[in-house]
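Single-structure report; data block below.
Here the complex is missing a single protein chain, while all its other protein chains stay put.
Note that the chains take the letters A and B in the order they are written out, and that residue 1 is the start of every chain.
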Amino acid sequence: MKRTIVTRPAMSRARRVVWTRWGITLLLVLLLEAACRLGFVPKLAVLPPSEVIAAMVALLSTQEVLTNVAETFSTVAIAFTASVLTGFVLGVALHGAPRLRRAIDPLLASYYAVPIFVFYPLLVALLGLGALPLMAIGYLAAVPAMLIATLLGLDRVPPVLRRVARMHRLGRVSTAVLVILPAALPNLFQGIKLSLAYAFIGVIAGEFILSSGGLGYAIAFAYDSFDNRTMYGLMLFVLLSAVISNGLLSSWESRLQRRRGLQ
Amino acid sequence: MTDATAAHAVLHGVTRVYPGANPVHALGPIDLSITRGSFFSVVGPSGCGKSTLLDVLAGLSPPSAGRITFEGQPVNGTVPDGVGVVFQEDSSFPWLTVRDNVAFGLRRIGTDPAEIARRVDHAIGFMGLTDFAAAYPAQLSGGMRQRVCIARTLVLRPRLILLDEPFGALDQQTRLLMGDELLRLWRETDATVLLITHALDEAAMLSDRVGVMSARPGRFIDLLDTGWPRDRDSRIVSDPGFGAITARLWSSLRTESMKAIGARA
Partner (left out) sequence: MIRRREGLLDGALIVLVILIVWQGLYAYAGAVALTPPWQTVRYAIGLFGTPSFWGHLRGTLAAFGWSLLISAVLGIALGLWLGAFRFAGDVAEPMLTSLYTIPKVTLYPVILLLFGLGPSAKIAFGVIHGMIPVVLFTLGAVKTIRPVLLRTARAMRLSPMQTARHVLVPAVLPEIASGLRVGFSLCLLGVLIGEMFASQRGIGFLIINGINSHNVRLTTAVTLIVILFAVGANSALLMLDRRLHHSR
């Protein structure tokens, strides 16, 4: 009884925030549409959103584009999965080796200051042409995010919870599974989300600038051949994919948080 | 060991120094014997080493020197079976409901599910959390969370219960009532209780014996037997002896507390 009274106004505010967000998005799209139709923006440079959506739908029914989508998505999926696993394992290991961690810390802190795809030529020389070097770029872009999140999560496990585990005389494995992992879960989730985003960014950027296949390349190619319909259609698809996959992970995450009575 | 007045836990020359660049001598040397089935309280100025004493006694951290025995067995590095601890900080698991928090320990030792349900329900009721059994700690107040932690430990029926300022987050009235509940529990289970508190009246009201600690490094500067009957409750505060005990505790503590504050300023 009490709870409904407490959460009612909070819910309606949260709902208002969400509706406002959608409203603003819709408004921006409509404004852009109007600006294009009324000629405020050069028709050559920017397509009206309605045409972009139509172009995207049309493109997604062509075999060629579907092949590109499959190629890019599988590359991202592999890079993402591998990076989450590696990042987690490395994070756990590094957490247990404080001296090594102190030594590596400056490198980790500066990692994202270096544009990773400067290593593309090296990766091609090592791994050959094709999907492998792109996968490697996505992987390299995503591993440290997961690693850092794992370290942070383990750091933030309240020491008193470890002592509770010892009071219950839990072994190493039970302590890890029943206490440490659940306590670190919010940070781990953050790492997984970032890893997905960075793997996607890495792969698309690699394709865009350097490779000769996949969605990123198709966009760059369309730009070079002044094919704005294809370019905008694919662009919308890529952006939507990123936003939707991120949104799915976020909603999963907030379900988890709600389960802990947060939010 | 069957002797009712036998020592339940004994500390011999126990000290604890936190190692590091500037080692902190936090505790001791301490010589102490806690009688089986007694209610023992520890008061002392902030930062004097009370929590450290509890850690060492529970086997959560090793003493730098000295020996500890619990039920005749040496304590070293692991928490002995039969010891339950309630920590000073909130230690509820935020990912478990109140019920699952309280059931945590029983599930680990493989108690029969029906028995778990029965004991958990009882412990939750005992702590006044029945309406919140399905809630998560984030939905509770600080004092309620602390009660979850107390229930989680008590449900295991420890023979030695170590409580580190368990009522710190509670208001004075609830504190008195919780004290009564604790006394009742203590009488019913024949457990030995070591209670760390900063409230002198609480120590005076609940305990058979109160130990007063000095400023860091903490040593016992006074041990006071209250002489209360075993069958007592918070109404004792109107007993003329109560004021005398509180007064004596304060006179022992006053200079030490000033030292602790002066050292910080």
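Note that a contact is a pair of C-beta atoms (placed from the backbone, for glycine too) under 8 Å apart; a residue touches a chain by one contact, two chains touch by 3 or more.
Computed from a predicted model, the values in this text were never measured in an experiment.
**Q** Counting contacts across the entire complex, name the shown chains the missing chain touches.
**A** A
**Q** Of the residues A:70, A:177 or A:243, I need the one that contacts the missing chain.
**A** A:243
**Q** Have a look at A:104, A:152 or A:256 and name the one touching the chain we're not showing.
**A** Counting the whole complex, the residue in contact with the absent chain is A:104.
**Q** Given that one chain is not shown, which residue among A:36, A:188 or A:219 touches it?
**A** With A:36, A:188 or A:219 as choices, the missing chain is touched by A:219.
**Q** Which is it among A:17, A:38 or A:173 that touches the chain not included here?
**A** Residue touching the absent chain, from the options given: A:17.
**Q** Considering the whole complex rather than only what is displayed, give the residues of chain A touching the chain that is not shown.
**A** 16-17, 20-21, 24-25, 44-46, 99-100, 102-104, 106-107, 109-110, 112-115, 118-122, 124-126, 193-194, 197, 200-201, 204-205, 208-210, 216, 219-220, 223, 231, 234-235, 238-239, 242-243, 246-247, 250
Everything that follows uses one rule, which is that only the chains that are shown with their structure count from here on.
**Q** Could you grab the centroid distance between chain A and chain B? Build each centroid from C-alpha atoms only and quote it in angstrom.
**A** Using C-alpha averages as centres, the distance is 47 Å.
**Q** Any idea which chain B residues touch chain A in the complex?
**A** The contact residues of chain B facing chain A are 55, 58, 60, 78-79, 81, 83-85, 87, 89-91, 93-95, 104-105, 108, 135-139, 153.
**Q** Quick one: which bits of chain A touch chain B in the complex? Just the residue numbers, please.
**A** By the definition above, chain A touches chain B via 158, 160-161, 163-164, 166-170, 174, 178-179, 182-183, 185, 259-262.
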